[in-house]
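Here it is: the structure, laid out below.
Chains shown are a subset, placed as in the full complex.
Chain naming follows the written order as A, B, C and D, and within any one chain the residues start at number 1.
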Amino acid sequence: MEALRPLDALNKARNSKVIVELKNNKRYVGKLVAFDIHINTVLDDAEEYVDGELKRKLGTLFIRGDTITIISPQ
Amino acid sequence: MEALRPLDALNKARNSKVIVELKNNKRYVGKLVAFDIHINTVLDDAEEYVDGELKRKLGTLFIRGDTITIISPQ
Amino acid sequence: MEALRPLDALNKARNSKVIVELKNNKRYVGKLVAFDIHINTVLDDAEEYVDGELKRKLGTLFIRGDTITIISPQ
Amino acid sequence: MEALRPLDALNKARNSKVIVELKNNKRYVGKLVAFDIHINTVLDDAEEYVDGELKRKLGTLFIRGDTITIISPQ
């Protein structure tokens, strides 16, 4: 059996709702529609949370990969 | 069906109004006219916002990719 | 005898419970299911600890490699 | 029609007066005479501003690209 790779795990989450957290402590929740090897990520129906509080609804959201700490299917 | 890539999403936003936010918490709003694989980005009719307040009108604006956290079509 | 490489050590921990600590001082504990040469890492049954206190249960968790400081089998 | 690239936009500003802002919040104003793919940039007749106040006249100024946040034709 071949070992799972990290991007395979992201690929399984495609089109599902995920949480993406950034180095600046912002949290985005939305549908994962795209990512690449730099972990540049695109969410649809994205919502921004700061300190657990909903701040903005952003629709489509491009997140630069190097600002991301974690991504987790919700 | 081929999976969407992050830069495809940016490409769809070309010539539309986008919000670009930086690691230093500045926010720029303008028409997305160019970007590259480093996410170096050029806006036209760019406006700078700090803490939600309009600070400057900048016309054409080149933003170095590694300072960007998110880009979102407005 | 060939010298051990760092990723060999991670590979031995695959499918075991590990602690992953980040530059932002968050600590994740879970089963190591995937990693790559950038140390992008995927945990299953991940729990988040802040200051030693359990904050969240996250299920599957993708961690961007460049935010990681240490990984240790528990 | 081919899509504009970010460095094309900088190229249009060559020999014009530009504002260059750095991650350390310093702002330089001068004539853009050179740049490269790392956004290493050279200004002529450069002036340094801190908090909007003119601090120094520097003549020729080499700015390392990775310290730059934005460049805008004035």
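Simple rule for what comes next: a contact is a pair of C-beta atoms (placed from the backbone, for glycine too) under 8 Å apart; a residue touches a chain by one contact, two chains touch by 3 or more.
Every value quoted in this text rests on a predicted model; they were computed, and no experiment measured them.
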item: Overall copies of the shared sequence [whole complex; 4 in view]; value: 7
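Going forward, only the chains that are shown with their structure count from here on.
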item: Whole-Å gap separating subunit A and subunit C, where each centre is the average of the chain's CA atoms; value: 18
item: Centre-to-centre distance between subunit C and subunit B (centres being mean Cα positions), rounded to whole Å; value: 33
item: Rounded Å distance between subunit C and subunit D, as computed from the means of their C-alpha atoms; value: 41
item: Junction residues of subunit B - those touching two or more other chains; value: 66
item: Touch list for subunit D against partner subunit B, complex; value: 3-10, 13, 23, 25, 39, 65-66, 68-73
item: In the complex with subunit D, residue positions of subunit B that touch it; value: 11, 14, 22, 24, 26, 28, 33-36, 40-42, 46, 58-64, 66-67
